[in-house]
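Structure first, commentary second.
Shown here: the complex without one of its protein chains, the others still in place.
And then chain A:
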């Protein structure tokens, strides 16, 4: 590696970090930012078999995130900063006298500075049989893998000991694994630390409605096992017994301070390595402790990641001889458990003298909101259950008197005055991102000084929004407000002809029932574009909007009718895919990838008779290449005759719904995935959308059809279907997100109807579902609110639009070959209809044809010139 030599002479001083968890990783980043990785040798001992990962998002493993997705460690960073990272090699002893750490492998490291970031371990109450087979904790990826394995093979019911934040998350995960799930909580309510009785009651109702069984006010006395030593149940303190095959202990965590104890460092009464405000241990100036293993100067051990990050920054700053201190942190939390928002911030329990509560509660809707207000009107804290929209704003105002009445922020819209408070009302020193301690002023600076213009840029520049994500919405509003204020004109227009976005044009077309592109251009186009010919960007985009709304608008849905014909990209214009030498390829629809031998033979015969190149596509169908324009109608006449229809491979429309063979043949299958795939493909065929749509259906969790890489993917469960959305393969792969679970056939189809129509309505031009979901405000949660909970009240309309589409579907090719006028378009030359284009020619390769492109060499310039454009 070519890095410049460290400054100074002699060997570099050594920093040894023990523990590569979330806080340890942040500490390394802080070292690098301060240039300490250049001046110091940095050694990291990592106990777990994988480098640092996002523990906060651990549970998302069960909704499809892979361990790689969760990783927080960029190996390029480790290498570039010349950090020595020893994975799977924990520190065993520390000799403070000799300043030496010995690792399990026997390696010995001498240190100038030792940083302990060993985190916590889950507390397991000392009940009999607590180590029985089937008992687990919930802390690491390895724990989750073990739980998943056991749940799949040996359990139908699971119980979680502990109804706190982690316990609820674990219970949700068990339910997601298909187990009947119980929560046993000793306190009289759920999440006793974060919420009060009222909030606990709202939470309880919602959680029970989801099919989880909650037992509060009871303790676990004993784990019951069978002869083989496997869990069969648990005895509770009220004398009852609960049958369960799997137990997850989630009864709190304890600091991992054993290493520190063993080398004589002071620890707190209830654990935690005692440190000062600089995060330095009180006994030894060479040793620091940060994160969950540290007992901070304010006498608390923080079990949240944000304070840990602050400690990491403080320790790094202190090492760099900068001034910094950690004097305590905010314990605000916002999380989403099984789709329920729960947030608490500031003095949530009203401990301040003379404080007053403002409470809004609607048990039916599972809503509970409480604000704690000081006698002078200062907002001190609060609890939000069921709807935490206002969390970001409220938290930022905590400690000050908000400019509007706090009640207006928690009352539902419509009741009283609507909340008018945007983040622009916040002072510059308000903390917007508490995970990363980023203030409003810093975010504004990112826009005004560092010239960031988008949320992703601001995230990168300030780190705001990169941890739990709960602040991203406020972040977006701030960035937009700042851009507007600084006069940066953000032109979101579709193209040079329209100042509106695709979504705005969609709304205009739908509301005003506009069926003509020219009409739209002349009335709503940019000044200079009205009356003109538009462009190649807006024509197909508007064509697609009109086509997808055609039945509702009363327009013709047929893409070659009237003006529509002039709007289509060449692919849509010839209902085939243009290839590089000017020839076309043909893809008949093969729903679900299921095809009879007779039809296979027809494809073979057609390809042979017209001399076409054939290839099986990734979407489980057959592509025939090398047809000239004038051959398309003849080829399709034969295909239509044999019962084929257009596969829309040429359009921004539904492509295929892949399937595995499923229950019918596969010994693992739990549902008929082929039938479902065919039903879906036939339902959505021909649907014009902002970009192509791909789908797949798998017959069980083994996922042979790769449904999680599709725009909408369906995976069978014992109880029905799980629906995943916004996945993508290709150049920017994205794992799909779970939208809803265990749906019946009808529920599944209704939800997909809504999802697709909502996407078509709100996406930008050429925006796949994956980028759309990442872009739109509120992301997956918002989409779920809209399509599952009908929060905008538009689901009826979305369903109606889809019903119109389904009822009005016609096969474009069958229609074309029966219309002599349209057929007349399928010629190479208007003045010589029978002459084929002499520039389209082929040469043999591997017993088939390929385009003959010697002509390229006569071109005015080489092709590479265009590739980099």
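Just so we're on the same page, a residue touches a chain if its C-beta (ideal position, glycine included) is under 8 Å from a C-beta of that chain, and two chains touch if they have at least 3 such contacts; residues count from 1.
Convention: contacts and distances are computed from a predicted model.
Colleague: Can you work out the missing subunit's protein name as recorded in UniProt? Choose among "Lrp/AsnC family transcriptional regulator", "Phosphate ABC transporter ATP-binding protein", "Nitrite reductase small subunit NirD" or "Aminotransferase".
Modeller: Choosing among "Lrp/AsnC family transcriptional regulator", "Phosphate ABC transporter ATP-binding protein", "Nitrite reductase small subunit NirD" or "Aminotransferase", the correct UniProt name is "Nitrite reductase small subunit NirD".
Colleague: Of A:156, A:375 or A:570, which residue touches the hidden chain?
Modeller: A:570
Colleague: Could you tell me which of A:213, A:466 or A:581 touches the chain that is not displayed?
Modeller: In the full complex, the listed residue that touches the missing chain is A:581.
Colleague: Considering the whole complex, which of A:74, A:484 or A:533 touches the chain not shown?
Modeller: Among A:74, A:484 or A:533, only A:533 touches the chain that is not shown.
Colleague: Across the whole complex, list the residues on chain A that are touched by the chain not included here.
Modeller: Against the left-out chain, chain A lists 496-497, 518, 528-529, 532-536, 539-540, 563, 565-567, 569-571, 573-574, 578, 580-582, 824, 828-832, 835, 837-840, 853, 855-856, 858-861, 863, 865-866, 869.
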